[in-house]
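Have a look at the structure that comes next, please.
All protein chains but one are shown at their positions in the complex.
Order of writing sets the labels: A, B and C. Residues in every chain begin at 1.
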Amino acid sequence: MNTFGRNFRFTSFGESHGAVLGGIIDGCPAGLTVDFDFVQRELARRRPAQSAITTQRAEKDKVTFLSGIFEGKTTGAPIGFIIENNDAQSADYEEIKNIFRPSHADFTWYKKYGMRDFRGGGRSSARETAARVTAGALAKIILAEKGIAINAFTSQIGTYKISIPIETIDFAETETNDVRCPQPDVAAKMIDYIKQLKEEGDSIGGVVTCAVSGLCAGTGEPVFGKLQARLAAAMMSIPAAHGFDYGIGFEGVTLKGSQQNDEFVLKNGKTVTATNNSGGIQGGISNGMSVYFRVLFKPASSIACPQQTVDIHGQAQTINIAGRHDPCVVPRAVPVVEAMAAMTLADMILGGRK
Amino acid sequence: MNTFGRNFRFTSFGESHGAVLGGIIDGCPAGLTVDFDFVQRELARRRPAQSAITTQRAEKDKVTFLSGIFEGKTTGAPIGFIIENNDAQSADYEEIKNIFRPSHADFTWYKKYGMRDFRGGGRSSARETAARVTAGALAKIILAEKGIAINAFTSQIGTYKISIPIETIDFAETETNDVRCPQPDVAAKMIDYIKQLKEEGDSIGGVVTCAVSGLCAGTGEPVFGKLQARLAAAMMSIPAAHGFDYGIGFEGVTLKGSQQNDEFVLKNGKTVTATNNSGGIQGGISNGMSVYFRVLFKPASSIACPQQTVDIHGQAQTINIAGRHDPCVVPRAVPVVEAMAAMTLADMILGGRK
Amino acid sequence: MNTFGRNFRFTSFGESHGAVLGGIIDGCPAGLTVDFDFVQRELARRRPAQSAITTQRAEKDKVTFLSGIFEGKTTGAPIGFIIENNDAQSADYEEIKNIFRPSHADFTWYKKYGMRDFRGGGRSSARETAARVTAGALAKIILAEKGIAINAFTSQIGTYKISIPIETIDFAETETNDVRCPQPDVAAKMIDYIKQLKEEGDSIGGVVTCAVSGLCAGTGEPVFGKLQARLAAAMMSIPAAHGFDYGIGFEGVTLKGSQQNDEFVLKNGKTVTATNNSGGIQGGISNGMSVYFRVLFKPASSIACPQQTVDIHGQAQTINIAGRHDPCVVPRAVPVVEAMAAMTLADMILGGRK
Partner (left out) sequence: MNTFGRNFRFTSFGESHGAVLGGIIDGCPAGLTVDFDFVQRELARRRPAQSAITTQRAEKDKVTFLSGIFEGKTTGAPIGFIIENNDAQSADYEEIKNIFRPSHADFTWYKKYGMRDFRGGGRSSARETAARVTAGALAKIILAEKGIAINAFTSQIGTYKISIPIETIDFAETETNDVRCPQPDVAAKMIDYIKQLKEEGDSIGGVVTCAVSGLCAGTGEPVFGKLQARLAAAMMSIPAAHGFDYGIGFEGVTLKGSQQNDEFVLKNGKTVTATNNSGGIQGGISNGMSVYFRVLFKPASSIACPQQTVDIHGQAQTINIAGRHDPCVVPRAVPVVEAMAAMTLADMILGGRK
């Protein structure tokens, strides 16, 4: 299942070390002006080798649109696109082609498919998310027309955690540092920590928080298609994502109903909630407040220290993972979280009120 | 969207105070023996008025199958069923018919649909999950034939938290107490705490943990249909669910890759992982270990203390919620988590290896 | 797959000799007034024992709505409904329980499911279409609000064929005779012929023609979701349907492009076509003219003469089919064609412009 969405439908293809990554965006309304520079800027935020704390694989991630756009505008036809792979170094993987890397997808995909494209993880590589960011950029263009903005940021790396309340964050700060944390003092500590782990050949995980503003009340579906269910599915489909919550989430587990309920109040004649522990969602449907959610990412599985494992022949092996890797996937996951959120919301909005 | 799944497809209908709840299970293989007592026992675990710590609405939740079963066996035809509502007290809701209850679905559903079935929350009521448990029971019968078992339990209520490792839990303990916590001493404290909150007219949330055993390696789908994405969507569609993680999850946020990776080792000639921080899933596909995940539930929104809110006419109001409510939804959510997990897995397994 | 549609989604259940037929209509917009008498009238058009030329099984086909309607209006919640089976005579089928009736679904369903509900054809019975007509009635209510009308009629029975051009037909005539042919003189011959065949224990097929008016230009989808592809799928899902064409269809096979193209002309400032050989559809999308299509129905397979066949044990058998059957399914198929057309169009219209 390489398709996401029902109304804004994105289907992707391509492997880490294949010729290209690509995809088809279907369901994009006609007449939309495509800001190609914006799309490319979004890709730059996810691109490898963007800073000292990411992998140094040198990919430009230049997208080429192949269809669905005529004279700068969408036509309503499916939008096909490709992104070339220029710096794949498949030789790095030759010696581990028969060995299952711990906590990678090697073993499970082999079990599922009975075969394996070992070069850089093949289709299971997070490089696949470049295609998602491209489609997400188109979804953002749709949402922007409706006044909906999506801002994700790094809120925790290991023990380093943002301390300012989400309502007061200046999202313009997010892109001012390599870790994409909008609180500069915390960002500095996160970056130092990641550098230290890179030195050690180790890795660390963290949390991306995402805020959606401008979503009018009444978006979402009851029962199985709840807004939080759709967002959770989208987020948990991102490589290395291990957890999701929204609103006050797991931090509110000890709070009572009387402490957590969001009372309704009138503000300038509009019904709003006095607090936002619900994260902008009640009964699966948006209430007009900002939608907040968090996505947990585990540490990158590629670490430099020797690890015990098993090979394709059922023999115990010790593995040392070569290649170029991220010590922490979180900073590059920020635009991916935004892309998936954008596609989820574009999909729901294009579906109409049902 | 009141349909769940693509291969094992469940569509539900019915409101809290309507004539019946019901549903259609489509895609159930032919020739399956339906253990009607088992189905009814599953419903009894979710049923209101089952213990001193639940709502006292007296529903028998007796399911009537209407089709798809002939001489005790499934025929491959869709299985329609209904469950009667016998003890709806709609009068309780008459005086709040125009008032939006805080943190309930009243406001958002009104915004979406422009109208409202105010009686007991209508379609947004968690009573809808009785239909889910029925369908989940059928899914469990499918899974049982393949040696797959699903065991959920209450692992946290407020600050009370299970302390024994999941691998050593005796699931037979779960059903021995009203809160469905398999650690009896912790269960006792949880029950006392819930009783106290009931007394106070307040409510509390908690966490349900779920373990799936017997799932062979290779189940799941890459990219958008990852096993964790499907499970997350299923869980976050349950009323009051606010968070999801799997494996070590949020508790592992401070651990490094070298501390969290699951090394592969040989055990009786079989490739297994030495630890299970991955929760049995790598790259979106099962690795043959037990699948573990957690679901966070917020406190029930219906509390007895006066709350500020707004009515349908945009007027500020103070509300006191009457009616019969659960002080803590977690114990009754345990079978719902199992039902949703069972449907998710049955859906994936019936889809074949793709 | 017992679900039809993506936006207006109808899922049905129930067998010919089970307790009930039923279904769930999901995606019906909120706030729609349900004219229950209209729904019942639609069912009366499909009902057995409605005239001398149909089966005499005495079913009232009274529909009971179970959810999704509050105070006479749809709420946006799924609409569950049931129709009781009152006059099933399962004993008629006891002696052929192990014999495959020629041109019936007995053999193929047995091959698919490995078992069989032999009573009246079980799920494969055309009695299942009562549920479709119920859902179609709701779809018609949606369409009526947009000025879209659907009128089907019997255009051919055996060699008896309507001769007046479709543009000049008075649809009010259709319901004035038992065969539902709007040309009275032809209707009379059709009825006589069907009565004669009934006498002989034989059966005959025919053609239902359907006209959709009021569909504005621009409805449909390109490529795989073409309006004619959706309509064809809907029609060919009706029991006994064996062919479909639209516009001039098979009758135009000898005409050249210069004879068949529909020139555009201006009429009261509106772009229309001078002829309508395209049946209102070009490139898969409606052009604003009436949409015309035909559905071929084969003769009913249940005939009274002895037939050679094979039983479940692989033994040759001679079968004489007892029970009450239609000598010609066409008159009762007319409302079913309309129902499927209505659901197809409601589904497309609710999907929005994509």
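Definition applied: a residue touches a chain if its C-beta (ideal position, glycine included) is under 8 Å from a C-beta of that chain, and two chains touch if they have at least 3 such contacts.
Just so it is clear, the model here is predicted, and its values are computed rather than measured.
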Identify the residue among C:Ala130, C:Ala232, C:Ala333 or C:Leu350 that touches the chain left out of the display. C:Ala232
Kindly note down the residues of subunit B that lie in touch with the hidden chain. 6-7, 27, 29, 76-77, 222, 350-354
Touching residues (missing chain, whole complex) on subunit C: 1-4, 12, 100, 102-109, 111-112, 123-124, 128, 156, 158-159, 197, 202-207, 217-226, 228-237, 239, 241-250, 252-258, 260-266, 269, 271, 273-274, 277-278, 281-288, 296, 298-303, 305, 307-310, 314, 316, 353-354
What does the interface between subunit A and the hidden chain look like in terms of residue numbers? 1-3, 9, 11-15, 18-20, 22-24, 26-27, 30-31, 66-68, 70, 73, 75-80, 82, 112-117, 122-123
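One rule holds in what follows: only the chains that are shown with their structure count from here on.
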The distance between the C-alpha centres of subunit A and subunit B, rounded to whole Å, is 27
Cα-centroid distance, subunit B relative to subunit C, in whole angstrom: 40
Whole-Å distance, C-alpha centre of subunit A to that of subunit C, is 47
Counting only residues that touch at least 2 other chains, which ones in subunit C make the list? 27, 76-77
